[in-house]
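Reviewing the structure listed below.
One protein chain is absent from this view; the other protein chains keep their places.
Right, chain A next:
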Amino acid sequence: MNTGVLLFDEQEMLHQLTHYLPSQTPLKDFVHHNTLHAFQHLPFFEGIHQASTVFGYRVFAELDEYRQWYKKGTIDDRILRRIIAEKKGPRQVDDWMQRMKHKTYDTRQTPRIGQFRNLWKEVLKIDLNALVHPILFRVLSNYLDQGIATWSFPVACTGLLEALLELERNSASSLFRTTKVRQLFRSGSYTLTQLLDELVGNTSYYDRYVFDQQFAHPGWSGMVAAIAQQPETLLAKRPVSLHDLIVFELLLELDALEFQTKGKWAPLAPLYQGKSLGLFDPMEVTELDEVYRLWQDAFEWSYYDQVLAALKVTSHGPEAASQSPQFQTPPQFQALFCIDDRECSIRRHVEQCHPHAETFGTPGFFGVPFYYLPKGSQAYTKLAPGPVQPRHLIKERSTSERRIKLQKDVHFNKHSHNFHSGWIWSQTVGFWSAVRLVDNIIRPSMAPMASSSLNHMDPTAELIIENEHPDDMENGLRVGFTVSEMANCVANVLLSIGLTYRFAPLVYVIGHGASSINNPHYAAYDCGACCGRAGSVNARVFSYMANKPEVRALLAQKGIYIPAETQFIGGLHDTTRDDMVFFDEGLLNVENRKSHDSYVATFTRALDLNAKERSRKFESINTKKSPERVHRAVRKRSVSLFEPRPELNHATNALTVIGGRYLTRDLFLDRRSFLNSYDYRIDPEGTLLLAILRAATPVCGGINLEYYFSRVDNDKLGASSKLPHNVMGLIGVANGADGDLRPGLPSQMIEVHDPIRMFFVVEQVPEIVLQAIKSDKNVYEWYRNEWVHLVALEPRTHRFYVFSEDAFVPYEPIGQAVATAPDLLTLFEQHRDALPVMLLQNKH
């Protein structure tokens, strides 16, 4: 087989495999991303079709679902007809309508992956998965374990194979059942290719075999690949590589075959009778695929068109006309929120509760990327969007010892697991458990085991924000920012949201986080722009910077004059509990302090209303009660052990508006929209827009597609129901004791989501938008391949231009009337389902 080695490139195979495997990092660093990122170099429909043919993923909603949506009117008949006409020609409309609405299709499919390796089962009647997976998962889980086991992996972790070899050589018991494989492993005289040689026997099938093998447990393989790429994601370091995993699995397979057949087996390749074995060989697009695509397009545009119809109204509105500063009195306070769709409604409530308030949206790390080191912590926490590599470190300097005192819960103590100490435990703590159980069920309350957004930072502790000495470096990170760096950070944010004049005396900078209990996916609830953490530190750091006189002096040189009496104040919005806290209130001047106290009442009212709005989708809460009482129930829900949906996160997200607030201020968007503030007038070159899109496209697109795919195939691309989940090694969840890891989102997070691609609306001249997206090929790929949709709203003519096939083409909404929302509180009480885009009445 020597000649074959030339054909098989081990490195290339590993590279390809890493590319296609799920890339979700351990739970504590959960960040949303496009589940099918491997196919993003292809146009959306083509990419998902490949994914579906090769890996057997469902990539659309069920055919019946689309038909139901059509019946209910969620899919608009006019839109559907228009899309068929565009794609298939006007004469084909009725024909396709007929097929889409009534024809029976066989929607089952058999994926390509796995077919080759399945021959072991078909021909030899040996279920290798059943024999190999349990021990393989167990070894992997124990090796990677971050602290569940009392007795952790006993060998110094230098690499999976090396550690296992060390264990095997010094142990009287073996992980292998046959002497042959045991000796082979202990001798160390084998390579990945040689093992494949033995098992498969034909070089041209090696790639295929390894893909089949690894995709039989994509969860664990993906986790290994992700850790190999970002070893720092584990607090207890565990060097590991896909190569080691594959070698170990091949050895286990060899062992199982030897054991089951007593040595009487032959390599797999000769058993294969079929034709080509290429996973990615050309694949056929069926009529059913076409039907799905048309339905999906129609489903999406039914919503998009609604949004555009509404934006058409607001972009013509009186407020839009009066954008020039002389028409406006300065607002009494301003508030910066994260662009997150969950902040969409709180901004509306704040503005409605206080007519002279103005809100802005910008990614929740507020333009200051850094690592954070709380007092007493053993590790840095990254507080920046996933792709950004921070170069600064912010340390906490605390005078009190409060922080270090971790609250303990005796039930998580590992002494309860030994028979001797456990004897005392069960005779004492056991009775306390009964009390806790009753208490927790009847009167849920915050507990040490919960994840609380407030725990992220000690608000009383001092942060080292300013760099004290240029040489003050730690692990290659500068401790604190220099004044000029601060000025740059602040200027960038203010410019990008268009807040360069008209400063109110108080500017709130409000990050967000979430609190939940019994929730391994807690990191997915926090701020995505802060790498799955709360945004409190960033808000506080930004405010400090913007308040610093030296920084303001430099800002003035850049043309941004912040009045001396203006003060920035950091805060944190807990999106699960709808609570808000503010930091460093003591630094406010007397005047601002007084106004702040009255604005706190505004925020409190807005939060109550927000809780009420959210509660309309919560079955267990009676929405009809007063906002205060609903809010109390919402808080209780967030700490209820038995509540698998403390909040609904990004479910239903579908829209990103990049433009002035006047476009959306009077719209009811039902918490479906990311809102990034942007002033086209100060960005004639599109450079600010590019910076916004660089962050917003992968963040919003990633969140949206993760929800999309987890929704349409919750079994393969999501994590299924979270109710039976078992936490493995603190890094992932699995079903039962010996199941594969389950990346993706659990069904409880996605069940109310509508699978719609993200729709970006940018308020800017189409040519400038085009220039901006084209100047970054990573950003451009998203739009060109239509993994997200893009529309430019020409600010002067108020016309829409859809981005399609490398160009912007004019788009006119079908002309549906935009409904005006009745009283919102009544609306919340009467509707549990998704609501259309509506105009708000009662203008202030």
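The rule we apply is simple: a contact is a pair of C-beta atoms (placed from the backbone, for glycine too) under 8 Å apart; a residue touches a chain by one contact, two chains touch by 3 or more; residues count from 1.
By our rule, contacts and distances are computed from a predicted model.
Visitor: Among "NADH-Ubiquinone oxidoreductase (Complex I), chain 5 N-terminus", "Protein-glutamate O-methyltransferase CheR", "Substrate-binding domain-containing protein" or "Fumarate reductase/succinate dehydrogenase flavoprotein subunit", go ahead and choose the protein name stored in UniProt for the chain not displayed.
Guide: UniProt lists the chain that is not shown as "NADH-Ubiquinone oxidoreductase (Complex I), chain 5 N-terminus".
Visitor: Touching the absent chain in the whole complex: find that residue among A:174, A:332 or A:804.
Guide: A:174
Visitor: Of A:63, A:157, A:236 or A:313, which sits in contact with the chain we cannot see?
Guide: Answer from the full complex: A:236 touches the omitted chain.
Visitor: Sort through A:28, A:101 or A:774 and give me the one touching the missing partner chain.
Guide: Of the listed residues, the one touching the omitted chain is A:28.
Visitor: With the full complex in mind, choose from A:230, A:566 or A:735 the residue touching the hidden chain.
Guide: A:735
Visitor: Of A:108, A:397 or A:796, which residue touches the hidden chain?
Guide: A:108
Visitor: Which listed residue (A:77, A:232, A:409 or A:565) would be found touching the missing chain in the intact complex?
Guide: The missing chain is touched by A:409.
Visitor: Touching the hidden chain in the full complex, which residues of chain A are there? Just list them.
Guide: Here the touching residues of chain A are 27-28, 56, 108, 110-111, 113-115, 117-118, 134-135, 138-139, 141-142, 144-152, 154-155, 167-168, 170-175, 212, 216, 235-236, 376-379, 404, 406, 409, 411-412, 416-420, 422-423, 425-431, 433-434, 436-438, 441, 448-451, 455, 517-520, 522, 619-620, 640-645, 715, 720-730, 734-739, 748, 751.
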